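Just one protein chain is left out here, and the rest sit where they should.
Letters A and B mark the chains as written, and numbering starts fresh at 1 in each.
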Amino acid sequence: MTGSASIASGVRPQGWVRSYVGRLKTGDEIARLIALTAASTIIVITVMLVWNLWTVSAPTRLKFGFAFLWTSVWDTNTGQYGALPYIYGTAVTSLVALLIAVPLGVGAAIFLAELAPPRLSDALTFLIELLAAVPSVIFGLIGIFMLVPVLQSSVVPSLKAVFGFLPFFQGSFYGVSIFTASIVLSLMIVPFIISVSREMLLAVPRDLREAALALGSTKWESTWQVVVPFARSGIVGSIFLALARALGETMAVTMVIGNTPNIKATLLGAGYSIAAKIANEFGEARGEVLSGLVELGLVLFALTIVINGAARLLIIMTTAKGTK
Amino acid sequence: MSSKTIRCLLMNTSAIAALACCAPLATAQTVLNGAGASFPTPIYQKWFSDYHKQHPDIEINYQSKGSGAGIASVIDGTVDFGASDGPMSDAQLKTYHDKHGSDVLHFPTVAGADVPAYNIPGVAAGLNFTGEALAGIFLGKITKWNDPELTKANPKIKLPDADIVVVHRSDGSGTTYCWTDFLSKVSPEWKTKVGTNTTVNWPTGLGAPQNNGVAGQIKQTPNSLGYIELIYALNNEIAYGNVKNPAGVFVKPELASVVAAAAGAAKTMPPDFRVSITNSPGKNAYPIATFTWLLVPEEFKDQAKAKIMKDFLHWMLTTGQKEAQTLSYAPLPKEIIATEEKAIAKIK
Partner (left out) sequence: MLFLTGVCTVIAVSVLFVILGYLFAKGGSSLSLQFFTNLPAPTGETGGGMANAILGSGQVLLLATCIGVPIGFIAGVYLSEYSGAAFASIVRFMTDLLNGVPSIVVGVVAYTLVVLKTGTGPLAGGIALGIMMIPIAVRSTEAFLRAVPTSLREGAMALGANQWKTIGTVVIPAAMRGILSGMMLNLARVAGETAPLLLTAGLSMYWNHGWTQPVATLPVMIYTDAVGPQEDLHRQAWAAGFVLLSLVLLVNVIARTIISRGVHKPR
């Protein structure tokens, strides 16, 4: 390779340039520059995206400040914009979805990691990961045409009969509701919980299991009291990941949530999520309304980032523990 | 899978993909893109389809996404023309003018009826609604089907003791504009509390996108009440009711009553064609009727497109009007057609 500064020439810049040109000729520098460009493009795209969101949402951000987050009125005719009903709808549907998906998902993950023979476990996990690939709009289809009639005819009446004293199951049920949206969401996020939790459980070192069994615990005891707690932060991380996914879901939710900005305790009533609101009203929104919608989008974005970050942290913590 | 198979797969897929993306570009057609109101979508789709059969080298593509989005698209300049049943406001016209340096023209195409459609198990079509009843229901004050306001207008029908599930639009809608225009006229409370617009702060009810979505929601939800264009109720066998007009008659929404509502407008039509025909005078006029407009820019960048637009508008005002009746839309009164023919010349 040419380019090492000759002792005779002595002047540094010349030697550096010659070395650089040499590297260019061999193609290494070009390859590195191409790769660097690609990586920088990502930075540029992200910055452009966030900048665009920030500037378009400026009018309402400056007008309402943080009060945007807890105002509950959204009226385009009077120029009043408040995010609370949409934040509420997003949060409640996601949380109830977690309430359904977490026991289901962690339970299945335990089965797949601890109890099932390896080949069966792999095959079943394969199928469950396929569920994660089902497009959102198809979940919406299933929600409208399959879930709503079933809920209306049998599930909700039974729920009301048993749990009707709780504020969550009071009031009339019209098919589309927060409850319906939560169930659809839970089906969408369960594969993520199962897949990641299973990985976390598999990462727990054998010695721990064997030690517990050697001390006389049953299979369940060793699983529930030793293995799961060890993988706990990873499992919680998977829950956060699932939550982040649930927050941003648009199509399936807007098809079954009822698109009504309610803030009520009952799950049987209609609601509205941030993503659904943007999807429905973006077509018409210009000027200040657009600014308000984009600000809603920013709120959702911020929420997702925070939760994703927490998830990653927790998962890293577990994997680090496991490899000690 | 060996690397040879992978390579083979990749090459075949990319070949197919390359073909796929080149194929459409090979056709030599002139395309006009429009978007907007779902209220007239059935007749517009029929018109554009028939026009295409007569002129195979012209495709007029129409996306039904609501009047509000149609107006916004016209102002943005992302479509060649728009459609709306809520006329553009002065502010919107000004925004367009400031952005493009020219104006947008309104061309009424047909008139249609905004009907109160419902799904009450055991109750047939033909319920009578007063303006006050509708306002009360949509304000959330009348909550049960057997409310006195409804039973006194329907003495012979047994209305259930069930909650009324209100369904409205979740997107910007000219159908909403017409409906809220009527409610503002019959209810001072509605006028101050909610107002007239393509999007309003609904006091109650579920939201669904476009006329199609509202119709779908009504059909799926027992004891629901919503507002849709007449053809959506007819096509999908959804029951709809009669509304009391200013003359005190409960009028059935149909071709004849919409024609009656539109007839009076001919005399008071402003030169820019933006007029409201809700609560029209006339014994047989249906009170919740509206014109629907094509929003056409005065200046087209592409001369070929301008020519096609003008030709289509002429076609619409002659052949198109006859087709309107087959889908229960009221054709325009003759005087309005004449004035519009002259207005087409404004398009450059």
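Assume a residue touches a chain if its C-beta (ideal position, glycine included) is under 8 Å from a C-beta of that chain, and two chains touch if they have at least 3 such contacts.
These figures come from a predicted structure and were not determined experimentally.
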Of A:Leu187, A:Ala212, A:Ile257 or A:Ala270, the residue in touch with the unshown chain: A:Leu187
Contact residue for the chain not shown (choose from A:Thr60, A:Ser94 or A:Ser136): A:Ser136
Residue, one of B:Asn61, B:Ser89, B:Ser102 or B:Thr143, that touches the chain absent here: B:Asn61
Hidden-chain contact residue, picked from the options B:Ala135, B:Leu150, B:Ala215 or B:Leu230: B:Ala215
Absent-chain interface as seen on subunit A, which is shown: 1, 26-28, 30-32, 34-39, 41-43, 45-50, 52-53, 56, 103-105, 107-108, 110-112, 115-116, 124, 126-131, 133-142, 144-146, 187, 190-191, 194, 219-220, 223-224, 244, 247-248, 250-251, 255, 275, 278-279, 282-283, 293-294, 297-298, 300-301, 304-305, 308-309, 312
Sites on subunit B contacted by the missing partner chain, in the whole complex: 1, 3, 6, 17, 20-21, 23-25, 27, 29, 31, 33, 35, 41-42, 45-46, 48-49, 59, 61-63, 65, 76-79, 208-210, 212-213, 215-216, 218-219, 232, 235-236, 238, 327
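As a convention for this text, only the chains that are shown with their structure count from here on.
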Inter-centroid spacing, subunit B versus subunit A (mean Cα positions, whole Å): 37
Complex interface listing, subunit B residues touching subunit A: 65-66, 68-69, 71-73, 75-76, 95, 163, 165, 170-172, 194-195, 197-202, 205-209, 217, 220-221, 224
Sites on subunit A touched by subunit B in the complex: 73-78, 144, 148, 172, 174-176, 254, 258-260, 270, 272, 280-281, 283-286
